[in-house]
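Only one protein chain is missing from this complex, and each of the others stays in its spot.
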Amino acid sequence: MEKLVIAGREFSSRLFLGTGKFNSNELMTQAIKASGTEMVTVAMKRIELGDKEDDMLQHIINPGIQLLPNTSGVRNAEEAVFAAQMAREAFGTNWLKLEIHPDPRYLLPDSTETLKATEQLVKMGFVVLPYCQADPTLCKHLEEAGAATVMPLGAPIGTNRGLQTRDFLRIIIEQAGVPVVVDAGIGAPSHAAEAMELGASACLVNTAIAVAGDPVAMARAFRQAVEAGRTAYEAGLGVQAESFVAEASSPLTSFLDE
Amino acid sequence: MFSDELEKISWEETTDRINAKTDADVRRALAKEHCDVEDFMAMISPAAAPYLETMARLSRKYTEERFGKTISMFIPLYITNSCTNSCVYCGFHVSNPMRRTILTEEEIENEYKAIKKLAPFENLLIVTGENPAKAGVPYLARALDLAKPYFSNLKIEVMPLKAEEYAELKRHGMNGVICFQETYHKDNYKLYHPRGMKSNFEWRVNGFDRMGQAEVHSIGMGVLLGLEKEWRTDITMMARHLRYLQKHYWRTKYSVNFPRMRPSENGGFQPNVVVSDRELAQATFAMRIFDHDVDISYSTRESAVFRDHMATLGVTTMSAESKTEPGGYYTYPQALEQFHVSDERTAAEVEKALKKEGREPVWKDWDASFDLKVFAGR
Partner (left out) sequence: MKVWLNGKEVETAATSLTLLTEELDLPVEGVAVAVNNRMVPRSQWADYVLTEGVHIVIIKAACGG
């Protein structure tokens, strides 16, 4: 497998992991290990007074793992910029998963605010990985604004419905000058493998692993699926649609022999 | 800039890879709806020769999906043959002792009027040699200004310009730029273009980036078939360049050309390789299967029979009744042409032949007034 390079950092693993929805930090830690991931997302929350809960960060801090703070919870570009500054301070990294969803029901990314925030954050020195609609034109705009990757959704977040946006992802992958990370909607290892076969640079998976019967085994399955899909892409997929034979008759090209 | 990309690509390795393509590689490429450059290399390789009929079928299918059954018609006008370059294969070579013409404004306008009498041409390609001192950007701007009342879509085929010069000409109504790289073989490029401004390979190859930066609407590319023996490699480099440009300047529409040299009957430069009709057809089909949307343009260098057939199999743009000498339509009808025209039919005859093939010649498919900047500048 070719190494993935984002903003000058090399990644051997093309599976990014979200840390939400695990039953325990212990389980999360094991899943991270089993997945082989080198990039995990982390959210921020306001502290509660007298809160003595386990500090999740100590479970994932590891020199081999890039922390990717997200801006989950913000509703517009202004809030995203504030959240980004807080994240940079808290986690000591300028990497950022930019996600802006004003709609609390489907958590769909707001394209105009995401583009606006990307422009500002890039100028402020952030490495911006925006979660976005599977909109090829938007992705080009984000790229031009300086996004380090684009992260189009495969399906609405948490739905596990796979690559509903397949046709658009294909165009995005074809056109993109930055890595394309498929985020949201990947519900099974086969979905991740398909995204990689299409030529996606990486997949970001959370729910499908965190809520699996055995999250650690599922993390391993996704690791294998992402590797298999990427290797298949690099190997060049074989004939799928129809099998071509050299045609004996040549009604269209016989004029060339005249 | 594409010259940086080109540094990373070895000509020899590309040639070896093309020649190593197998039957299975060709089948795999033909089965894909979205091909990459590797697939293109398979389709243009000798291994694809037995699949020509299949490729023709696919090429027609993809072309009709995107373009319907239309052929966009254009006509070139050479406004000067004054040139400071010494391209070894070109009739306008600086040391060729020929009469040099720079059409006056009045002559240019007479040419426009004469063209409009041939057929309802709306797509005009203004062509020059390279002599910026005598026929530079202000001269081109003037020719564009004069053309606006007669034509709705103006393109130029001139020396590579600076990005700001392209932007300037856009303000005068220029909608597209055609520039042939001639060859992507950097060392040999110097042999074909030993002196003059054109001898600078990087300036020419990066001209496409500058067009993109200036947000030129339409960019036309081409390699001169006949220069490099490994013409398959040259076209593959163009395919790479096309993908690169599409990625970086995604608002632009692209066209490709396959100008092909024939053996010269009266001495002069002899092509290093003669690409056959069959091979040119293969290259055309491969390009269409590789890119369903790119415009593929055939000039009157090609014969009437070949053009008529290819118009149904992947070609989407054609010139007709072209004169390749300055003032050829009215002012100097007998002057020395830049290259020999094979298809000498009138535009009306070409139109009739295309209709017989079930194609619809389209004279107008763009109007410069759609471009708000030009519109506002009027």
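Labels A and B are assigned to the chains in the order they are written; within every chain, residues are numbered from 1.
Here, contacts are C-beta pairs under 8 Å (C-beta built on N, C-alpha and C of every residue); 3 or more make two chains touch, one makes a residue touch a chain.
Since the model is a prediction, treat every value here as computed from it, not as a measurement.
Engineer: Give me the visible chains that the unshown chain touches, in label order.
Structural biologist: Missing chain, whole complex, touching shown chains: A.
Engineer: With the full complex in mind, choose from A:Thr37, A:Ser72 or A:Gln175 the residue touching the hidden chain.
Structural biologist: Of these options, the touching residue for the absent chain is A:Ser72.
Engineer: Using the definition of touch stated at the top, determine which of A:Val42, A:Ala77 or A:Met218 touches the missing chain.
Structural biologist: Selected residue, touching the omitted chain: A:Val42.
Engineer: Looking at A:Val5, A:Leu57, A:Ala217 or A:Leu237, which makes contact with the chain not pictured?
Structural biologist: Final answer for the missing-chain contact: A:Leu57.
Engineer: Among A:Phe22, A:Phe126 or A:Tyr233, which residue is in contact with the omitted chain in the full complex?
Structural biologist: Residue touching the absent chain, from the options given: A:Phe22.
Engineer: What residues on subunit A make contact with the chain left out of this view?
Structural biologist: Per the touch rule, subunit A residues meeting the hidden chain are 18-22, 25, 28, 41-49, 55-58, 61, 70, 72, 82, 85-87, 89-92, 157, 204, 206-207.
Simple rule for what comes next: only the chains that are shown with their structure count from here on.
Engineer: Across the complex, what residues on subunit B touch subunit A?
Structural biologist: 24-28, 30-34, 38, 50-54, 56-57, 60, 246-248, 250, 277-278, 281, 305-306, 309, 313
Engineer: Of all residues in subunit A, which touch subunit B in the complex?
Structural biologist: 140, 170, 174-177, 236-247, 249-253, 255-256, 258
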